[in-house]
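Just passing along the structure, written as structure tokens.
The complex is shown incomplete by one protein chain, all other protein chains being positioned as in the whole.
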């Protein structure tokens, strides 16, 4: 078959290579897509940098990197229904078994047998890619292709924001990387009435402001817990959305949470931390939620509607666009923190 | 004591009179307020017109009419705490006993022993009024006084909109009187992604559009159920907010609701109607909610925050302002339907 | 292929025939089962009697009747995974498309393209039957085969009881046919603290008592609304589970419901009825839920666990057992109302 260019993790260790490989052939339940746009996730950076998590998690090498995309369907596997050649799609990256207790009870996103593109199997940093038909999300024509590429991480933000009450709430978002800033925009859209952000990076603090934050704080410059208590009549915020994975931010979040509040965690600390459960959770009557993935597919419907209705504008959040062969620039930028979402275009003339 | 002007229902029958009566004296748990603004509710119009409902419901005559207000606290009853002279307040109009099963389980707004201002006891269409301290809502200084006067009906809208999921939902609002149009604005604020309104009156259809509706339909001019099904890929809307009390609109709402949808009713039909429960509710797996009052006081906190944050603008909804002595003009206007909220000012120079 | 005996609706009109037909061949996603036990549903009786609903609903004739079963898997279609020959199964009878908005958002039981065994396609009143593998429910070995046969209607009861809060609640169950009496047992198991039943048929009133009802009332002999108000300090019940489809019972249920209560309807009235929405729902702040089917598959997990744990005993509820060729006796018995669940055994020696 014909060849295509792809960003491939060719060996265990830092880096990746842009190489020519065969265009894959879809299985009976898959579709083959032309990748119109793809975007870089923090997970991709971890795999690229080959950090400890990646060393333990990535089993298959060589492997095409990447999992966020917008693609055009070119070919259908033999058993595929409900998708047509020519459809423009995004994709859910958690592939669920469909048979386990979790799949059967509305939690397919944490399927006990789940696999992930670009982590457990070949990804989408390539000119063409395979997507299981069950995971292809056919797009409403009103949704822009660049926005479509970032619907997967946007879905993380939507999932976290909507994991409890948000309308009319005072919300603290700790950490304002790409998903953090999306969470700001979504929180605003959902009618939260005060949105506070803590973030160390100046570029990202500015993005947070543009995305709709009411108050953006630099934890290096002030005592953010005291400030948040002042801003909330001494009570604390109703909701914390943890997007940093940083132990300091997590502790500040707990300290700034009002009694009976919600603390939803999407950020992943890379090691254990000390927590005083009595003070932090029990006496505070707090609810702490671990979040990952996207509800399949409630979150996708909501995310799509936010975009197709024009209610949600990602323009301030997609900050950089490169050709696929410039992926190293994108990785460096992600590393620096001076960016929102970074897109890669495998077919730049498209 | 000194006298004041008040709009009083002096006898059983149509109409009301502006007369001079004694300024009331607060009981130990009451506050006396100077009424800065008051507004006309549909209920006031029913009492003014003396319709069948009013004839059965109103026991105390003579009675000062009205229940929506913004006032300044002039005097405190002996046992009042947590309120100060000079506070600017709005008021919850459902007075709860505090001791019954419903009060004890988070449903004080439907207290088994509940009473209502301007219905069961003297109201606020007057220069001064008595408010039980438990029902006074001290205002954030950022909230405009005219907006404060309509917080009670706005709370009805907020209560109805937030009685279930709304963000990312497609919503039909049947009937766009003052609370209907407030519901449009609140639904928009809460991130609903398609807001459809049906309304017979042209003035109100225009208001709905200004308040944020995506599509405003005239049931006299088109088959609204067919149109709504077209607009929703044949599925129907996720949520219906019934604000008309009209049997035709209610049936259209049921027909336009998707399977598994929410149907929240604030409008009150004045008589029984035929309903095919099997088709309308059971096979459709619909959830039908009766709504009245406001959650005491979750709804008030949310309503306040919508206003004090500047997220919610009632300017397009407050359409007319009169002096208290012009109350008959206000009543006529309400009757015509060519208005949003109508305010009355007892102290016009304030 | 070999022949089998089956109860077939051979023509539009009352009755059905036991005839010999070919044993069906499973498609790629189906399993072929030996029917160990099957049971008669009210729907089967409607089809047998050929009432107005059946005349409008049943399109395919001839058709094998029946949808409740316990079966042993004899043969697997080519694409079937997760099921083995020899497995003992029950079956979910709503066949969902898996692709529509409702399937995608946790409501597969009301799939827009849904089909039902024994209604839209051949059923299970036969020696052998086809079950789509997606709908086969492999049984825990601790579950008795007769109990397994009635898991589908039991799931209706479980779905209705658990559609809102039940533990520590006072519950009225209107109508005590087979699913009504199952609802009594499930309500008891879930920790409801007062269970009241209204039922006209004496046989069924006795069953209700055995299944765990605290108070069983005969609406012919006393004013049940007054009695229920007395039993609840004048407040009314927290929850009504409507299992009769009878307008009188439905109205009594609404009148006996406390303000803010839950009214869940599984019974299907065969025509429209007059409802005063204002009094019955709006002022009462009632929540009315239409229920049908079973959550796929949360309800099945719960139902299975109730049985496999031994917490739920259906012995008092399965009242009659016949050979398949005696199906007419079963139908007559169902018609009389003097029964709980009626089982049919196609292979009586098993």
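Chains here go by letter, A, B and C, matching the order in which they are written, and residues are numbered from 1 within each.
As a working rule, a residue touches a chain if its C-beta (ideal position, glycine included) is under 8 Å from a C-beta of that chain, and two chains touch if they have at least 3 such contacts.
These numbers were taken from a predicted model, which means no experiment stands behind them.
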Given that one chain is not shown, which residue among B:50, B:101, B:283 or B:322 touches it?
B:101
Specify the residue from the set A:25, A:85 or A:112 that touches the hidden chain.
A:112
Residue by residue, what part of subunit B touches the chain that was omitted?
81-82, 99, 101, 104-106, 296-298, 300-301
Touching residues on subunit A - with respect to the absent chain
101-102, 107, 109-110, 112, 235, 245, 250, 258-260, 265-278, 280-293
Residues of subunit C in contact with the chain not shown
158, 162, 166-168, 170, 189-191, 193-194, 214, 301-303, 305-306, 308-309, 311
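Assume only the chains that are shown with their structure count from here on.
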Taking each chain's centre as its mean C-alpha position, how far apart are subunit A and subunit C in Å?
43
Where does subunit C touch two or more other chains at once, residue-wise?
101
